[in-house]
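What follows is a single structure, and I will ask about it in a moment.
Complex shown without one protein chain; remaining protein chains in place.
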Amino acid sequence: MTMIDILLRLHQNSYYFFAIILFIIGFHTMLSHNNLIKKVIGMNIMDTSIFLFFVAIGYVNGGRAPILEPGVPYTAYVNPLPSALILTGIVVAVSVTAYALSLIVKLYKHYGTIDAEEIMRIRGGDIQ
Amino acid sequence: MSIVNHFPVLAVVVLLLFAYLMPLLMRWRKEWCVPATLGAIGFSLIASLYMMWQVMTTGPFMYQMGSWAPPWGIEFSIDYLAVFATMTITIVGLIVIYYGTQDLLHELKEQVMGWYYTLYLLLMASMIGMVLTNDLFNMFVFVEICAIASCGIISIKESRECIEAAFKYLVLSAVGSGCLLLAIAMIYMVTGHLNFTYVAQALPQVMDLYPLNILVSLALFLVGLGVKAALFPLHVWLPDAHSSAPSPSSAVLSGLVIKVYAIAMIKLLYKVYPPELLGMAPIMNMILWMATLAIIIGSMFAIVQDDIKKMLAYSSIAQIGYVFLGVGLMSESALQGGILHIFNHAIMKSMLFLSAGAIIYATGTRKLSDLKGIGITLPVPTIAFSLGAFAMVGIPITNGFISKWYLALGSLDVGRPFFAAVILVSSLLNGIYYLPIVVNAFFGEPEGAVAEPRPLPRQMVVSLILLGSGVILFGVFPSLILGVVSKAAQSLLGLL
Amino acid sequence: MMRKLLVFIFLAVIAVALVATVLEMPPIGDPMNITNNEVPQRYLEDSLQETGALNVIASIITDYRAFDTLGEATVLFVAIAAAISNLKAH
Partner (left out) sequence: MEDIIVRYVTRIILPFVQLYGLYVVLHGHLSPGGGFSGGAIIGASMILYALAFNLSAGSKKLSHDVSSALESGGALLFAGMGIFAILLGTNFLGNKVAGIPIGTPGNLFSSGAIMIITFGVGVKVASTMITLFYSLIEGEDHSHDHD
């Protein structure tokens, strides 16, 4: 594959490509930040990128949203299955976020900081 | 249509229903919480035993949600592996929560007791759903419930270590879930199906068109489920989480939860991905090496621990390695050994954690070096602990011996005696860290709190005796469980 | 510094693998894609007779795949149980 082919291919599948980029950004946020809230934000970016990826699978060129109208003949609709699945996925991500935030509230109360390294330091100190 | 036809779904839904009812009960009928929990899990146990009987007599069957045929609706597949896993989950879960009704009283605050039962029921329901389901996305949903519920039963305890451990576990398993969802998206993109059976039919046809997609999805599944199952390089969350949690939580997390993800992995590897693909990439070899490292390194870490629960947690990392060793060897006896080890380790490890919990309850100490002479003052938990230790080492007449025997046989079958040697070495390592504790406990001079322990409640003693007799029973009569295990292994390998 | 470099290498490896996968994926929006098989076709054509809902997505999440949605409601429930038990316990 030449460079031009690769670029054309990425252009054609740009949603997938940018979803992957977002995934990497989210992962990077999770790995490189010590602030726990930022970790949770990174987690959300990651999840959102996967939702974008999944919903993009269901698109059909020229398709409409799958809301039928009685009496109107069948036209092109997008694939409804990925959208329906991602509705579930979004709720899952929201639940995890809510629970993670409640844990951060408690962590702040116990350690007085939301910095991961600081917490590690305090823990290491009181165990030995 | 009688109610028994709906046992597959009722085994999950009755647990969910009681979990939904629990907040109402704890507000207005507090004393009903415990019987409701025990009753719901008891119902699931009956349902799973009935399903087991049904599968053993008439063969595997399917249950379609809402009567929608497979590619459109969700279905449960009740096969040998699923009924085996359901039975393990419900039996061990029932015994652990029966123990917990007493133990939790001193570990948790009174106002969160009801929430503990809610989370426990949801955890049980999600585990049963995960092993029964035959749909990729449905599996993801149950994985998520299981992940949050298992963090919940850690963070419910009143200590800052628990919250920190739960947060680490939650973030890592969220990364794992992200990988799972991405893998499901890739599978769906190239096959157009989510049902295991249909995906398995479609994959060989599209394998040449999109090889990279399928391989990356397999790698993502391995990472996603590996994080949750604490497979070796991804195990970093486990020691903290399993050692700081309340004892019943530790028992159920170590005994059941990590195994359930291993079962999901077995289903994906053997039922969904075509064998040609597994030959194309060294996935199975990778799993084998990760398992070997897990067995050796987990045991080594366990040797240096002085905290009883931390030692057990590190030993879990080693034990999940055995399960994956059985998965990776791809021979009938090894797969039997791996699946059997799921059951055996569930009994052994929950018994070890519960007896450790009983010792902590009675004496208040978690330090191994303080437990001299505890066998004289607290015979039941110490004997249970010793039985568990013997089973871990793999001494004959305990059930641990049987599964190690099958694993070793399997590795010899495929001509890889190296892995049999690994099993032998790890048994020695297990002996190094378990046997001195046993010797110390029976031949030491009790002092301090160990000399005058609190008396143990009846529930704790009964649970420990039940689990201990299970260790002996399945060690002396392994054929009780081997029937379904060998059927499961044969059907996974396509020999049935 | 060392850690940053490691993170960078790790992410670069993942990115290259995933982008290479993107190059291989079927094009977005092509009606001939394998995902547009009999599954969405039946959802779109028959859901009106089979479930009576105009919104096909609603008919999928609350009828064809309603068990997923039960799981989803349970995820919300378990999140709230975990969060409240955590906040009350301390």
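Remarks
Chains here go by letter, A, B and C, matching the order in which they are written, and residues are numbered from 1 within each.
We take it that contacts are C-beta pairs under 8 Å (C-beta built on N, C-alpha and C of every residue); 3 or more make two chains touch, one makes a residue touch a chain.
Everything numeric in this text was worked out from a predicted model, so none of it was measured.
The missing chain, though absent from the view, touches A, B, C when the full complex is examined. For the chain missing from the display, the contacting residue among A:12, A:29 or A:102 is A:102, taking the whole complex into account. Summarising the interface, chain B meets the missing chain with residues 1, 3, 6, 9-10, 13, 16-17, 20-21, 23-24, 26-27, 63-67, 111. The missing chain lies against chain C, touching residues 48, 50-55, 57-59, 61-63, 66-67, 69-70, 73-74, 76-77, 79-80, 83-84, 87-88, 90. One chain of the complex is left out; on chain A, the residues touching it are 65, 67, 70, 87, 90-91, 98, 101-102, 105, 109.
By our rule, only the chains that are shown with their structure count from here on.
Chain centres here are Cα averages; for chain A and chain B they lie 29 Å apart.
With centres defined as mean CA coordinates, chain C is found 26 Å away from chain B.
Inter-chain centre distance (chain A to chain C, centres taken as mean C-alpha positions): 10 Å. Of all residues in chain A, those that touch two or more other chains are 23, 27, 57, 82, 85, 88, 92, 95-96, 99, 103, 106, 110. Counting partner chains per residue, chain C has residues 18, 25, 35-36, 39, 43, 65, 68, 71-72, 75, 78-79, 82, 86, 90 touching two or more of them. Contact residues of chain C toward chain B in the complex are 17-18, 20-21, 24-26, 33-39, 42-43, 63-68, 70-72, 74-75, 77-79, 81-82, 84-86, 88-90. Residues 137, 141, 144, 147-148, 151-152, 155, 160-161, 163-164, 166-167, 170-171, 174-175, 177-178, 181-182, 185, 188-189 of chain B are the ones that touch chain A when the two sit in their complex.
By the touch criterion stated above, chain C contacts chain A in their complex at residues 4, 7, 10-11, 14-15, 18-19, 22-23, 25, 27-31, 35-36, 39-40, 43-45, 47-48, 54-57, 60-61, 65, 68-69, 71-72, 75-76, 78-80, 82-83, 86-87, 90.
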